[in-house]
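Right after this comes subunit A.
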Amino acid sequence: MAGFIGELLGPFKGFATVMRQAFKPRLTRSYPHEMRVKPQRFHGRHVLNRYPDGMEKCIGCELCAGVCPASCIYVRGQDNPVDAPVSPGERFGFVYEINLLRCIFCGLCVEACPTEAITMTQLFEFSVTDRADAIYTKDELLVQADGTPNHGQPDGPLIDLAELKLADGWMRATSPAGRADFEGVPAWTPSAGVGLRPAERGQSDVTESEEEEA
Partner candidate 1 sequence: MSVATVISDWSAPNQERARTLLEAYPERRSAAMPLLYLASLEHGHLTPAAMAQVAELTGLTSAQVQSVASFYTMYKRDHVGRYLISVCTSISCFLMGADDVLEAIEEETGTPDGTTSSDGTFSVEHVECIGACGGAPAVQVNYELVEGVAPERGATLCRWLRESSPEVVVTDEMQKYFGGVRSFDWGITETVGAIAPVPAFGPYGSTGEESA
Partner candidate 2 sequence: MTSFPMILTERMTAHPADSHLLDRYEATGGYETLRQALLSMKPEEIVEQVKAANIQGRGGAAFPAGIKWGFLAPIEPRYLVINGDESEPGTFKDRQLLERDPHQLIEGVVLTSFAIGANHAFIYIRGEYPKPARRVQQAVEAAYAKGYLGQNILGSGFDLDVMVHLGGGAYICGEETALLNSLEGLRGEPRLKPPFPAVEGLYAKPTIVNNVETISNIPWIVANGGDAYAAIGDVDSVGTRLFSLSGHVKKPGNVEVPMGLTWRELIYDIGGGIRDDNELKAWVPGGASAPWFVAEHLDTKVTKDDCAKAGSMLGSGAVIVMDETTNVVAAAHRIVKFFSHESCGQCTPCREGTTWLERILWRLLNRAGRPSDIDLLLDVCDGISPGLAWPPRMTTICPLGPSAVSPITSIMTHFREEVESMIPGLQEVASA
Partner candidate 3 sequence: MPEQPPPEMVTISLDGQEIEVPQGEYIIKAAEDQGTYIPRFCYHSRMKPVGLCRMCLVEVETPRGRILTTACNTPVAPEMIVDTESAVVQKAQEGILEFLLINHPLDCPVCDKGGECPLQDQTVAYGPGESRFVEEKRHFEKPIPLSDIVLMDRERCILCARCTRFSEEVSGDPLIEFVGRGNQTHVITFPDEPFASYFSGNTVQICPVGALTAKPYRFKARPWDLEAIESVSMVDASGASISIETSQNEVVRINGVDNDATNHGWLSDKDRFVFQAIHSENRLATPLIRDDAGDLQPASWGDALDRVADALGSVRGDEVASIGGANNTNEEAFALGKFLRTVVVTPHIDAQVGDALNPEFLAGVTPRAEIGDLDGAATILVWAGDLKEEFPTLFLRVRHAVTQMGAKLIVVHPRRTGLDNIAAEKITYRPGEGPEVVRKLTAQGDQDYGAVRDLLTAGPVIALVGLTGRAEDPRLAEAVAAYALGLPGSKVLPLARRANVFGALDMGLAPTLLPGRVPVKSESGRAELESHWGPLPGEAGLDTAGIIAGLAAGDLKALLLVGADPVRDGRNPDAVRAALDAAEFVVSLDMFLNDSNQQASVILPVDGFAETEGTVTNIEGRVQKVNRILPGPGQSRALWSILDELSSRMGGQLGAGDGPAIAKEIALVAPAYRSMTWDRLEWGPERDGVVMPDRDGVQELRFVPDDSGLRPTAGRLALHSGRVLYDGGTRNTQSPALAGLTPDPAVYLHPRDASALALADGQEVDVAGEFGTVRLRLELDPSLAEGSAYVPANLDSTWVLGVPDVVTVEAQSSKGKKNEKKKGKKKGAGE
């Protein structure tokens, strides 16, 4: 008996599922026309940063290359030209290449970097038609003089510069070494310029609940 009724109701059960789902919020988006806000700490493609005066932060120390578990970074240092230094100090990153086909976006390079030269953005669209193009060179990685990252589709709908600023927020969150001492210390970021970042959990006055509120 129950079996019979059950069979009769079967199609309606199916409809019910459909109807139930139809009124739930939609998860899919019409990417690329509509972009999703990515998590603050999204690991996107790397950039090489500059100091506010335009000097490169990379000193060619190769620590990122040394720490990279995928061995996808190749760096060579060189003596800084005395009259036209590229970075502060004696040494600068002369060659800087990341093979993004090998990169596993673990972010160890960011942690290893002693000068915050390499950070990750939220840029994630970098399809290539030639494997060689997946090796990003220093020209592509280095931010422009105003701090804007280079990217393949500057004016397309794929890039939301506001989002990039969020990426900067992530960078500041870990800088330098996430120490609470730096709370309230103005920091400079590629696209957001000089600013303060809000305190995080573990830093002075922020409790877990407060953070969630925020």
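A word on the picks: all candidates are chains of the complex that A comes from, given by their letters.
Just so it is clear, a contact is a pair of C-beta atoms (placed from the backbone, for glycine too) under 8 Å apart; a residue touches a chain by one contact, two chains touch by 3 or more; residues count from 1.
In this text, all values refer to a predicted model and were calculated from it rather than measured experimentally.
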In-complex contact of subunit A, chosen from 1, 2 or 3: 3
Residue ranges of subunit A touching candidate 3 (in the complex, touch as defined): 59-63, 65-66, 76-79, 89-91, 114-115
